[in-house]
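Worksheet: one structure, shown below.
Left out: one protein chain. Kept in place: all the others.
So that you can tell them apart, the chains are marked A and B in the order they are listed, and the count of residues begins at 1 in each.
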Amino acid sequence: MYPENYRYTREHEWLKVDGNKATVGITHYAQEQLGDVVFVELPQLGAHFGTMEAFGTVESVKAVSEIYCPVAGTVEEVNPALADNPALVNQDPHGAGWLIKLVLDDPAEVEKLLSAKDYEAFLRTSEEAGA
Amino acid sequence: MPEQIRKARPHVSQSEGLIFEKSSPGKHAYSLPPLDVPAVKPEDILGRARLRAEITDFPEVSEVEIVRHFTRLSTWNYGVDTGMYPLGSCTMKYNPRVNEVVTRLEGLANAHPYQPAAFSQGCLKILWQLERCLLEITGMDAITLQPAAGAHGELTGILLTRAYLTAQSNPRKKVLIPDSAHGTNPATGTMAGYQIENVKSNRQGQVDLDSLRAVMTEDVAALMITNPNTLGVFEENIAEIAEIVHARGGLLYMDGANMNALMGVTRPGDFGVDIVHLNLHKTFSTPHGGGGPGAGPIAVKKSLAPFLPVPVLEQQADGSLRFTYDRPQTIGRMRAFYGNFGVLVRALAYILANGAEGLLEAAQDAVLNSNYIRRQLEDVYELPYKSPTLHECVFSDKHQAKYGVRTMDIAKRLLDFGFYAYTVAFPLIVPGALMIEPTESESKEELDLFVDAMRAIAREAETNPELLKTAPHTTRVGRLDEVRAARNPILRWQPAD
Partner (left out) sequence: MRYLPTSAAERTEMLAALGCASIEDLFASIPAAIRLRHPLTLPPAMSEPEILDYFRARAQENAPDYLRFLGAGAYYHFQPVVIDALISRGEFFTAYTPYQAEISQGTLQSIFEFQTLICQLTAQEIANASLYDGSTGLAEGAIMAVRLTDRSRVLVARSIHPEYREVLATYARNQKFDIEELPYLPSGQLDPQALARRLNQQTAAVAIQSPNFFGCLEEVAALAAQVHQQGALLVSVINEPVALGLLRPPAEADIVVLEAQALGLPPSFGGPYVGVLATKEKYVRSMPGRLAGETTDAAGRRGFVLTLATREQHIRREKATSNICTNQALCALMASIFMCVYGKQGLRELAEQNLAKAHYAASALGKVPGTKRLFSAPFFNEFVLQVPGDTSLVLRRLAEQKILAGIELARFYPELKNTLLICVTETHTRADIDRLVAGYRAALGVGGA
């Protein structure tokens, strides 16, 4: 379910690294919790965000969720398909439903994020705790 | 198998398009007397550039079409006049008809807000009388009738808090709100420039005193509570809660949405509340109107009186009434003019019809009715908090969730049974909540029908969950696609090109 080569946060974002750049999205679990996504608010190109700074929102009929930047960086691209088709976030959250692409301040920071296995374990303990 | 439904059955109702779809050039419904002064040419007086060509696509229909149109639309609605609304914290009680008649009396409906005070004594007396009554009911010292609704009153209350604390040289930074609170509370806090911090509820569903002590610092301006809370539970430690807040110099704000349980029984002013807002469209019977207008007066202890919004009603030496604007510490105006006067008239009529005895009886029957429902349903729906409840109670969908049925599904199926739904999925501290408040306006017959319906639906959840998940089935439209409405919002009619 959760790609091995991605990293994850406890706020349910994923990060796919490519050198000093990375793609960011929300996880399958997050989109399931939200329900049908109706709108995605994305930042301006060139905007800079610190680690775990909110960079946008994902909105469903019943909730709005802030999305947090897993690792500090500058926005290079935002997913153009989401304006007309926010459902991509539900349909393919780890692929076509990506949100932004960043130029990372410090690629080494990525090591601090969860691996796929750690994230899956985190999800299991959260469920048991009735979160 | 679907259960048998006793309270309602399908009936032919008229279909009706949008008014724009009935429009045809030249049709009209208005009538004006002929112009009896010399006609003027707008282009000469105003200049052609200032004029509009016409109002594009504005409807042109006859009077009978308008009457049919809106009459048909009304038949698609449910109202308190139709049957019970079990909506928690909404207090959907009977809207007395005499209230409607008196509001429409010419001397009241046609009073202009700027006619001189000497010619407004009738209106001012109504406001004055209502103020005195509400102060007595709440046990407070001063009041403003200006706010247009509960949320507006809340904002006023928080601004009063800020002004009071600023006068003591520190407005402070935070407002505490229980995790069971109504959504307007945190939204209001933010609008007033405060950060919101949550206070946990304990296992009895009441404010957790330890949690409160931990977060109640000198950075906290106020604690906003609802009492009884959104679970229908009276905060039994209210005296201590007030003490904890006051000891640190903070104020205790009460959301008075649930006053219906307390009228004539106890008073916020007697249990440590500094500011309370009332919802006249809940407790005091003014009609909901499909979403308003309401009124949200704010009553305060005398230490907060200097900060009340202007203008303030005062009695002169000769007994006449006048608005005063000379209030140096006022927070300012919260709206133009004086308040939703037409709504205030209705609330006063309600209080005058009841007297002290009637209001107490109303509170008693409200509490009796809610407890009656609770007792009849607690074996089929999970009651997450076992504390005694007053005028409302909250169940969860835990038992039904086993079959894939959630609170929204039960609510939608309730529509087929001829009832409006209860409050769905609120308060947030109860996952899958069913929040039920019958009010005193419901007869035992209606309550029994409601209980029967809820029990039948619980059975259907086990035997026929699909029926619930696709409910309602007998309403004019089925469950509507809210995702589509939010993804591609269509917020107005446009002519087909």
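The rule is short, and it goes like this: contacts are C-beta pairs under 8 Å (C-beta built on N, C-alpha and C of every residue); 3 or more make two chains touch, one makes a residue touch a chain.
Keep in mind that what you see is a predicted model, and the values were worked out from it rather than measured.
**Q** I'm checking contacts with the chain that's been left out. Which of B:P2, B:G249, B:P388 or B:P431 qualifies?
**A** Considering the complete complex, B:P388 is the one touching the chain left out.
**Q** Sort through B:R172, B:H281, B:K301 or B:R406 and give me the one touching the missing partner chain.
**A** Only one listed residue reaches the unshown chain, and that is B:H281.
**Q** Touching the hidden chain in the complete assembly: which of B:E60, B:D208 or B:D452 does that?
**A** B:E60
Everything that follows uses one rule, which is that only the chains that are shown with their structure count from here on.
**Q** Averaged over CA atoms, how far is the centre of subunit A from the centre of subunit B? Could you give it in whole Å?
**A** So the centroids are 38 Å from each other.
**Q** In their complex, what parts of subunit B are in touch with subunit A?
**A** Residues 482-483, 486-487 of subunit B touch subunit A in their complex.
**Q** Which bits of subunit A are touching subunit B when the two form their complex?
**A** 35-36, 38-39, 59-61, 86-87
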